[in-house]
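Note sheet for the following structure.
Here the complex is missing a single protein chain, while all its other protein chains stay put.
Order of writing sets the labels: A and B. Residues in every chain begin at 1.
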Amino acid sequence: MKIAVPADEKDMDAIVCPSFGRAPYFLIYDTSSKEASFIDNSAAASQGGAGIKTAQTIIDNKAEVLLTPRCGQNAAVVINAANIKIYKTEDASVKKNIDSFLKGYLAPLEDIHPGFHNHGEK
Amino acid sequence: MKQLLILSGKGGTGKTTIASAFIRLSGAEACADCDVDAPNLHLIMGQTSVPAITDYYGLPKAEINTELCVKCGLCIENCMFEAISVDTDYNVDAFACEGCGVCELVCTSGAVSLKPAVAGELILYTGEEMVFSAAELKMGSGISGKLVAEVKKQMKSSAANADLAIIDGSPGIGCPVISSLSGVDMVLIVAEPSVSGISDMKRIIEAAKIFRIKTAVCINKYDTDPDNTNEIESYCLAGNLPLAGRIPFDTDAVKAINRGQTIVDIDCISGRAVKDVFANTMKILYRQDCEAAV
Partner (left out) sequence: MRISIPDSITMEKNNIKIAVLSGKGGAGKTLVSVNLAAAAEKSVYIDCDVEEPNGYLFFKPDGVAEEEVSVNMPYVVQQACNGCRRCVDFCKFNALAYIINRLIIFEEVCHSCGGCVLLCPTKALLKKNKAIGRIQKGISENVEIYTGILNIGEASGIPIIKKLFDRSAVCEDKPVFIDCPPGSACIVMESIKKADYCVLVAEPTLFGVHDLDMVYRLVRLFNKPYGAVLNKCIHGENPAEDYCTEKGIRILDRIDFDSELGIINSNAKIAVRENEKYKKIFLSMLQKITEEVRHETASHPQR
């Protein structure tokens, strides 16, 4: 199974990115092959709807689980539609969060926040 | 880094006057001006160093290559924003263009293309004592929400070791305000004792509640309308919102601002009052037991 985690740098030891939609990279970790690869999140540069596009990106990368500190409601709609489970990260590195998840320590993310509407508001 | 955001709803309440006093009193190592439509904080902060300026790109804008244009009119017909007009040639009103790309889609001769457009600039002062991040939107641009996020990001990355950051928020209750709320530890609302001031204060309190951010209220120019001031205080008490204090109307405040100084740089009644408001705000900010308001 593939796990997606937002990251500020392409480094497993870096702290998880505080934002979902604006994260510059995502770690995609494959639990069977134990391979970790970083993908660029082009959605981070969008004027608006970044969460939506980011969600589309991780779905297209076949993630089944998402570990994130927060998630906006639009992104949540997309992720839930794809049956991806969302878990809340701890304030720790990407690597630590994957470990914690695999050990069952992470809780599902309940707190979905309203969108930031960064969409070319005039 | 603890981030304190100062918001007000309507403009003219004294947000920037108070934010600048707080920066002076706290010796904060990082501050930001999120009012990207009309940044004012730099006028008092008196930064002498030359700032680093970065172009900020917003929505791309359509451009028409008149040599390829066959004047079929399909672009005009399909533009929902009335951004294309004809003079002797077809041209795009960059202010009205929203960068949707429909004109480029329908053009039969490849004359229309979307080009990146500078929508504003990011400004960063990095002095020895303080990092000051700001931005200014070009006239006619929208997308202030995203630029606000960039201002805060710029501040955080240049002042990663700062303990305290003071952020002068945007006026209003729209997207830029929501964007400034993201990731802050506390919001101080500067309320003005007027009907419109109270209405705006309530809307910001609602928004801060949704984001579960610790909120406090202070009343500026409280003596200009004692009845409305009482109304604000009752409202806060009823909603369990801490009151950080009140500041009287003070003509000396205007004089200080006009000289590019904060109200705590001179001796005046508003300056003395803001010191108490500051002390109370810091207590609330650093209080562990104080969860986000109701």
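What we mean here is this: a contact is a pair of C-beta atoms (placed from the backbone, for glycine too) under 8 Å apart; a residue touches a chain by one contact, two chains touch by 3 or more.
No experiment lies behind these values; they were computed from the predicted model shown.
Q: So which of A:4, A:28 or A:50 would be touching the chain we can't see?
A: A:50
Q: Looking at B:98, B:150 or B:233, which makes contact with the chain not pictured?
A: Result: among the candidates, B:98 touches the missing chain.
Q: Can you list, in ascending order, the subunit A residues touching the missing chain?
A: Residues in contact with the chain left out: 43, 46-50, 52-53, 55-56, 59, 74, 77-78, 81-83, 115, 117, 119-122.
Q: Which positions on subunit B touch the chain that was left off?
A: The list for subunit B reads 10-13, 16, 37-38, 40, 43-44, 59-60, 78, 80-81, 95-96, 98-102, 105-106, 137, 139-142, 144, 171-174, 192-197, 199-200, 224-225, 227-228, 251, 254-255, 257-258, 260.
Criterion: only the chains that are shown with their structure count from here on.
Q: Measuring centre to centre with CA averages, how many angstrom lie between subunit A and subunit B?
A: Chain centres of subunit A and subunit B, defined by C-alpha means, are spaced 28 Å apart.
Q: Looking at the complex, which residues from subunit A come into contact with subunit B?
A: Interface residues on subunit A, with respect to subunit B: 18-19, 22, 47-48, 113-114, 116-122.
Q: If we count contacts the way the header does, which residues on subunit B are in touch with subunit A in the complex?
A: Its residues touching subunit A are 58-59, 98-99, 142-146, 149, 174-176, 178-179, 182-183, 210-211.
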